[in-house]
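One structure is given below, encoded as structure tokens.
As you look at this complex, bear in mind that one protein chain is not there, while each of the others sits in place.
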Amino acid sequence: MKSDVSISGRDAPPILKLESLTKRYTKRRLGGRGEELLALNGVAFLILPGTTMAVVGPSGSGKSTLALCVACLEQPTSGSIWFDGRDVMKLPENERREIRPQIQLVFQDPANSLNPRWNVLRILIEPFVLQGKIAKEEMRQRAFSLLERVGLSSRISERLPSELSGGQRQRLAIARALALEPKILILDEALSALDCSVQAQIANLLMDLQGSLGMTYLFITHDLAMAAQMADEITVIDRGRIVEGGPAEEVLREPKHESTRQLLAAVPRLTRANAHD
Amino acid sequence: MLTFLFTTLAPGNYFDEMRLNPQIAPETVAALRAQYQLDRPLPVRYLYWLNSVVHGEMGFSFAYNSAVAPILLARARNTLLLTIVATLLAWGIALPLGVWSAERRGRLPDRVLSLGTAALLVIPELGLVLGLLMFAVRSGWFPAGGMASVEFESLTFIHKVRDLALHMTLPVVALVLSALPLLIRHVRAAVADVLDAPFLLAAQGHGVPKRTLLYRYALPAAANPLISLFGFSIGGLLSGSLLIEVVMSWPGLGPLLLEAILSRDLYVVVGGVLFSTLFLAGGNFLADMLLYWADPRIRRESSLR
Partner (left out) sequence: MKNWHAFTRWLIALGVLHGIVLCAGFFAPYGPSEQDRKSPYLPPMRVHFVDGQGHFHLRPFVYSFRLRDGSFDQYEEDAAKPDPLRFFVSGWRYRLFGLLPSGLHLFGAETTRVYLLGSDGYGRDQFSRLLFGGQVSLLAGFLGTGFALVAGLSIGAVAGYYGGWRDDVLMRVAELFLALPWLYLLFALRAFLPLAVGPLQAFFLIIAVIGAVGWARPARLVRAVVLSAKERDFVRAARGFGATDIYLLRRHVLPETSSVLLTQAAILIPQYVMAEMTLSFLGLGVPEPVPSWGNLLSNLQQYSVLVSYWWMYLPALAIVPFFLGYLGLASSLQERGEAYKIERRGLGRLT
């Protein structure tokens, strides 16, 4: 099922384009019989630079797999991922390694995505260490400026993740993701594990960053309300397939697919808000 | 069950590592080697050996000057006797003690038992066996080793049984004592885990009496890890029996193996290891069967395939 993603009047070429992306997992079992799981089935959409695309779907719909594939951390079974005009799938590994820093991923649970044995500073300079291009002292400088940018005090640089609050941890994860100045930031349920008030804070932070850095976001969530607030375009995914897509207001106003309607129904505020219009 | 398959591979491995270092004169060696086909290349030897296994001979023992298999069988029977009795006794003690201790966990009896098992644990097996042997010698209550007294053949049946039992006591005690502390600990741990489960509380709320609760509800739930433990314990007891047999002159596989190693009687060694592995595999197989029968979940899972 292809979706018609409308290009809302901007002229710039898409920064990310997915075509027929398919990911199949086989669970090997000795003796030949393997179980197959089709996580993504012919997924296609595109994202324009500087915009926020939300991919919404219920649990198990393949969202996280999508995130991993786009971030080049998982190899799709078939299909193509066009980043900045280049087909990532066809590139050799060393070139792909160049691309990965440009598409960064912020994970859902910062307790899992931050090494609990490392302190804040160590976590932040890791991207620089891995790239190996700048001097030690400069790494520290950049780390501190990253902290500032996400609204964290430099006093926490010696602390361990376990000593930070949930909101602080997620800010740290975002800061780390920004370290290598990526063009696309994928947020895989990045706000779902936070309290409501903290969610709002981080959401605002993200919006500010997008404004100041001109970043493109791929926002993955199961919460349609959040998507409504953050996104320019919404794509709905269900069981590995794209079922609907388009500009945010359109999708919310006139959901065409059953899944979309279910997601909408799960957020009473939105439907009531719509009803008032 | 896979281990059963792999035991057949195991002798192959050892065979490939063989390096002969005979101590006898070179000419004799050459003659012997020719006679026993040792001058043929390795794979050929292996084939000959396999063939011999199939024919029930399992190779040739240099020292005993006969086929290996009959020697092994006689000894194996003795080892099995010892090991089986010890296993039954050990589990017979460990299960009730473990359950009893788990029931009173945290309280005084449990702590006392823990201390006791710890005390037993820290005594090295060698020390235990030698100590028992010394005790036997000093007190004269038990024969200091061997399996039968000199007059064995001339005794009546009842006396034969009694004689056997007397000789068997110390080795069995040694084996059981060496295995007991760990068994008790693990039984206790497994049962304690299960005792915290909600379904037990529910049953208790229904008014099921304590004893039934423990044995008909809790124990079967803990059966899974316990049966795996059973498999492991057989391995441990077999290993333990090796030392004990040697020290106490119990004519089992242990002393045979040792002797064979010291005299480089390699086929016997290979055969001995093979036998012991077979025992172990058999025991584990039994355990797997038990598990299959005991845990309906496994049955259902395999029927789905």
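Which chain is which? They are A and B, in the order written, and residues in each are numbered from 1.
Note that in this section a residue touches a chain if its C-beta (ideal position, glycine included) is under 8 Å from a C-beta of that chain, and two chains touch if they have at least 3 such contacts.
Every value quoted in this text rests on a predicted model; they were computed, and no experiment measured them.
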| item | value |
| --- | --- |
| From B:Ala102, B:Ala174 or B:Leu243, residue that would touch the chain that is not displayed | B:Leu243 |
| For subunit A, residues in touch with the removed chain | 30, 68, 71-73, 97-98, 100-101, 103-105, 107, 109, 112-115, 117, 126-127, 130-131, 176-177, 179-180 |
| Touch residues of subunit B, complete complex, unshown partner | 2-3, 6-7, 9-10, 14, 17-19, 21, 118, 121-127, 130-131, 133-134, 137-138, 144, 178-179, 181-183, 185-186, 189, 232-233, 235-240, 242-243, 246-247, 257-258, 260-262, 264, 266, 269-270, 272-273, 276-277, 280-281, 284 |
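In the analysis below, only the chains that are shown with their structure count from here on.
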| item | value |
| --- | --- |
| Inter-centroid spacing, subunit B versus subunit A (mean Cα positions, whole Å) | 57 |
